[in-house]
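Of the protein chains in this complex, all but one are displayed in their positions.
Think of it as A, B and C in the order they're written, each chain with its own count starting at 1.
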Amino acid sequence: MLTEHEIEIRVRYQESDPMGFLHHTCYFIYFEMGRTELLRAAGGNYRQMEAEGQRVVVVDAECRYHRPARYDDWLRLRTAIVRTTPAKIEHRYELFRGEEKLATGRVVLAVVNAAGKVQPVPEWMQLQEK
Amino acid sequence: MLTEHEIEIRVRYQESDPMGFLHHTCYFIYFEMGRTELLRAAGGNYRQMEAEGQRVVVVDAECRYHRPARYDDWLRLRTAIVRTTPAKIEHRYELFRGEEKLATGRVVLAVVNAAGKVQPVPEWMQLQEK
Amino acid sequence: MLTEHEIEIRVRYQESDPMGFLHHTCYFIYFEMGRTELLRAAGGNYRQMEAEGQRVVVVDAECRYHRPARYDDWLRLRTAIVRTTPAKIEHRYELFRGEEKLATGRVVLAVVNAAGKVQPVPEWMQLQEK
Partner (left out) sequence: MLTEHEIEIRVRYQESDPMGFLHHTCYFIYFEMGRTELLRAAGGNYRQMEAEGQRVVVVDAECRYHRPARYDDWLRLRTAIVRTTPAKIEHRYELFRGEEKLATGRVVLAVVNAAGKVQPVPEWMQLQEK
């Protein structure tokens, strides 16, 4: 499976705070977009997974903010799968404005069924040994 | 059924825009809170309605903004049911900071079932003739 | 000045509600994106206007919801300036999924200075007589 992907994002006015900065919570929204598009680029689809009763939940999320993004900035987000276990998927995120790195993130996901019970990560979502 | 109710709301930092104002979209979030709490005060519960397969959807929403609310303001929202028909419920909203009126809203709701088909508004939600 | 513009938008997971629908408040966020991009396509820039002390505030906003948008839908938003007066600018919005119209909006803006005093709408933002 494809393990790395980039998207571009325009910072919305509504996402900007009284300092004129992208509010720190919005970085996690961008990370969610990044992994959705990585999955799509890999041939998968979260909406379809949900329709089939598989739900992906966040179990750990972290972001380190190096420099502020601002309203109307045009950003580039790099998403990579860095680790999979039978139960979890870990992504790493790097957000850039031009060549300047603004933030680094890490989100760990688990797959659960509609009843909330943890499921094995589907094999096709697992990182392959080289 | 109770037809009018008031709640108090603190403007969050995350809801504030680069002008330091409550972002205009957040007024509609407050209106949704207002009608949720009016319904609760009247003995009803949206979560339970949804669990029973009844869904309340917005068909029309409007807000007129008189004066800006700001980050950290302590506001008072008055919600009133002003009209019900067999198919729709209309609420009116007034948002205040102290005695100053900041905004006036109007939201029209319809009830649909899980398949999206419009349902009659439950009798207990109808305005009663006096 | 250019008076009509279209953008495309992917519905984010974070914007979707427990019914799986795009939350009704997010339509207004999309409208704001629409007018930002119309202005950019016309050679203007909101960020620069703000930096120069001109602020654009919403004085009236309305949306009529015809059919729900859903998580992961790929939408098309058409934004048009329909009326300008010395003090206000009115945009009209139409949101589509394919050929299906999902919502129709209308937002009226005013320009204020940093002190909140209403300013004349800059001439270059005025609709021209034909």
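The rule is simple: contacts are C-beta pairs under 8 Å (C-beta built on N, C-alpha and C of every residue); 3 or more make two chains touch, one makes a residue touch a chain.
Just so we're clear, the structure is a prediction, and the values are computed from it rather than from any experiment.
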For the chain not shown, which residue from B:Met33, B:Ala87 or B:Leu127 touches it across the whole complex? B:Met33
Which residue from A:Leu2, A:Val57 or A:Val118 sits in contact with the chain not drawn here? A:Val57
For chain A, residues touching the missing partner are 18-19, 21, 24-26, 28-29, 32, 50, 55, 57-65, 68, 116
Spell out, residue by residue, where the missing chain touches chain B. 10, 12-14, 29, 32-33, 36, 45-47, 70-72
Quickly run down the residues of chain C that touch the omitted chain. 13-14, 16-20, 23, 25, 71
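In the analysis below, only the chains that are shown with their structure count from here on.
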Measuring from the mean of all protein Cα atoms shown, which chain centre lies nearest? C
Can you name the chain that lies farthest from chain C, using the mean of each chain's Cα atoms as its centre? A
Which integer distance in Å separates the CA centroid of chain A from that of chain B? 33
Could you please state the distance in Å, as a whole number, between where the Cα atoms of chain B are centred and where those of chain C are centred? 23
Could you state the distance in Å from the CA-based centre of chain A to that of chain C? 28
Residues touching two or more other chains, restricted to chain C: which are they? 29, 32
